[in-house]
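Here's the structure, in structure tokens; my notes come after.
Here the complex is missing a single protein chain, while all its other protein chains stay put.
Chain lettering (A and B) follows the sequence in which the chains are written, and residue indices restart at 1 in each chain.
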Amino acid sequence: MIHYNVKIDAFEGPLDLLLHLINTLEIDIYDIPVAQITEQYLIYIKTMNELKLDIASEFLVMAATLLAIKSKMLLPKHEEELDEFNSEMAYEEDPRDELVERLIEYRKYKEAAHDLKSLEEERGLMYTKPPSDLSDLAKEKQPEKTEKNVTLYDMLAAFQKLLRRKKLQRPLATKIARQEISIETRMTEIMSELKKLKGRKNFNDLFPIPAKEHIVVTFLAVLELIKRKEIDVEQNENFGDIFVHAIQEGE
Amino acid sequence: MEIINWQSILESLLFAAGDEGLTLKHVAEVLDVEELKAGEIIEELIQVYEKDSNRGIMIVQLAGTYQLATKKENASYLKRLVDSPNTAALSQAALETLAIIAYKQPITRVEIEEIRGVKTERPLHTLMTKALIKEVGRAEGTGRAYLYGTTKEFLDYFGLKNIQELPKLPDRVEEEFVQEEADLFFERFQESINT
Partner (left out) sequence: MEIINWQSILESLLFAAGDEGLTLKHVAEVLDVEELKAGEIIEELIQVYEKDSNRGIMIVQLAGTYQLATKKENASYLKRLVDSPNTAALSQAALETLAIIAYKQPITRVEIEEIRGVKTERPLHTLMTKALIKEVGRAEGTGRAYLYGTTKEFLDYFGLKNIQELPKLPDRVEEEFVQEEADLFFERFQESINT
């Protein structure tokens, strides 16, 4: 079954979420108001919980860290300590320092990842061709070559290159025809499943085969059935599961 | 009005099409012009290639398709390229072929060629002489083509205990992809039922 709650992946982790909060709240990353950000962070965790999303343990560890920092910030500074150290030293002991450092370090690589993404797109605009088959030109006998270190990685890399290499499209006409049949077929399948069930079916269960094409076709089939008023869809609450059922004659 | 550089586009298309070549109809379709016009563009490019002696490639008509090919007078250098000891011990072609066999065995030559989009006789020969692959049987049906599979030497060569130790890859890729697709469609679905 496919879980749709993957939207949690919108944040790569607690650091990513914190960066997002810092930006949304327009906070200075070097002077984070810990109380405010902790509150926001906890609301987020709570909401995830209410939405019954799996909360990765890292998110909880960060919540604890934030609370610890918050309580340290609230502790009154002892007079004697302030006397002993100069104010600069007191700054260095800011309980937020370590977190800020981590956030800044992480943000660097988040941007670097962004740069890589652009490079990836840019590279995608160039098309190459496979090496030509030059067998006719080769000597009859294979000369014995001294083996270089060919590793499993080399084979994997060659395979990936092959997968990335763009393939010529089959003639358009056959492509469309094939898909049209599939959607129709899938619509019939869905209808007979629903009628046999005589009740409602979880939307997720309409996607038993995790193949891209099947998901797309199923989805289009469902949309078409809704449009034709052959099935109805209900959702009891926001983010709740979606159910579909066949519309009975005369309903 | 925007000027479309037909020649540049056609050269790109022919290059990317490789050994499969393009029919006149295909060219017309992709360029979104009449076949007559497509024919003119092709003819023009053929002329350009012919006039310029510095070109190392030319357009040839083969089995109803147009394809790019290397000029015959450079064949001696291409021969040196093939026979060069500097050419990797296992070339890209051989590695690709080996990967396909490793992951899809048993498999026929025709099936391998369908995946690679190019002739695969030579890489198969290379792999056979290096004993990395072997014939493991015959396919059913007419022709009864040979089926290829990997050998014990293959495992040794890559330091694998058994074939199960090969890194699993296509599933993972597919899985991630499906997840993203599912998200996208779910969003659209939500929109469509909310409106």
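To be clear about the criterion, a contact is a pair of C-beta atoms (placed from the backbone, for glycine too) under 8 Å apart; a residue touches a chain by one contact, two chains touch by 3 or more.
None of the values given here were measured: they were computed from a predicted structure.
Checked against the full complex, the candidates A:Y44, A:F203 or A:F219 give a single residue touching the omitted chain, namely A:Y44. When you scan B:L24, B:I46 or B:L81 for touch with the missing chain, the hit is B:L81. The chain not shown here is touched by just one of B:L13, B:I46 or B:V136, and that residue is B:L13. Where chain A meets the omitted chain, the residues involved are 7-16, 19-20, 22-24, 43-44, 47, 51, 56, 58, 62, 102, 105-117, 119-132, 134, 153, 156-157, 159-161, 163-169, 238-239. Listed here are the chain B residues that touch the chain not shown: 5, 7-18, 22, 26, 29-31, 48, 53-57, 68, 70-71, 73-74, 77-78, 80-81, 84, 86-88, 91-93, 167-169, 172-173, 176-177, 180, 187.
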